[in-house]
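Sharing a structure here in structure tokens format.
Note that one protein chain of the assembly has been removed; the remaining protein chains are unaltered in position.
Coming up: chain A.
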Amino acid sequence: MSALLEIRNLSATFATRRGIVSALSNIDLSLAPGEILALVGESGAGKSLASSCINGLLPRNCRISEGEVLLEGQRIDNLSNKQMEKIRGAQIGTIFQDPLTSLNPLYTVCQQITRTLRAHRYISDADAQKRALELLEEVGIPGAAQRLHAYPHEFSGGMRQRVVIAMALALRPKLIIADEPTTALDVSIQAQILELLRRLSKDHGASVILVTHDMGVVAETADRVAVLYAGRIAETGPVADVLLRPAHPYTQGLLGSIPSMERKLARLPQIPGSMPGLTAIPQGCAFNPRCPRTADVCRQVRPEAHLAGARRVFCHFAEELAS
């Protein structure tokens, strides 16, 4: 099956007062139809930026400096804003982190959904309303018919996120980008929203890019995962492989520092130091100053992808560490 989305050798830069800094460097990813790919990493790793390169919602001082993004074989990274507007919503739906700020408080949810529909299609008011109601029912809002004309503040956080998902789904996009969709929600609500995402992806064959910092969310939702560090991919592969047998020292460190529910340790293993800023990314492997396995080659040569089964691991010692 051909890929729905392909990202080839993508690099992005920020123009800052101190000059051009590299924010994403040589990212390669592909996404099959119906697949859920998680982009995971700590703040500043570039996971949100990578998703913005896909839907074209880059910050003003940021641009794609290299590489291409293909949606169903068509390049979309070089389209004008006008052309992207046609794609956003219709082919790429986006779910943002904070359901309160991504809805307009002055319009009813019905108005917001129908507006999305009418921006892309010729559809009568009555039909649009009918469709909005179907969407709200689909995302599991109880009493959808009564709440169609309610304002966002009348919904709880979890219900608001459902409304946002309904809007993202309105035009049946093939690709959904969910940027930290449950970070603002409680655990019991988070579980409901993640299940909804999985179900919708299955029912409609939509692919999902799930941006998150939470390895637990990755484990329960995604099919494949890409771990990002300092704007580069550290490791990518099927979720079970990466989470249960991490091959990159960064992935190993990250997973090790999560408090376990199985056993109680006196101290949590911690990764020394912190992620470098964009202006100070080290030579060679970006992780080398914090890596327990570092050697001379790591300080000089940026690692290529090593294939280990269905995985790609960007570490000089990948084979050794994976075995």
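Definition applied: contacts are C-beta pairs under 8 Å (C-beta built on N, C-alpha and C of every residue); 3 or more make two chains touch, one makes a residue touch a chain; residues count from 1.
As a convention for this text, contacts and distances are computed from a predicted model.
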Protein name as given in UniProt for the chain not displayed, "Cytochrome aa3 subunit 2", "ABC transporter ATP-binding protein", "RNA polymerase sigma-70 factor, ECF subfamily" or "NADH-quinone oxidoreductase subunit H": "ABC transporter ATP-binding protein"
Among A:Gly19, A:Pro105 or A:Pro259, residue touching the chain not depicted: A:Pro259
Full-complex contact with the absent chain, from A:Asn78, A:Ser124 or A:Gln270: A:Gln270
On chain A, residues whose C-beta touches the chain left out of the figure: 42-43, 156-159, 186-192, 194-195, 213-220, 239-240, 243-244, 253-255, 257-262, 264-271, 274
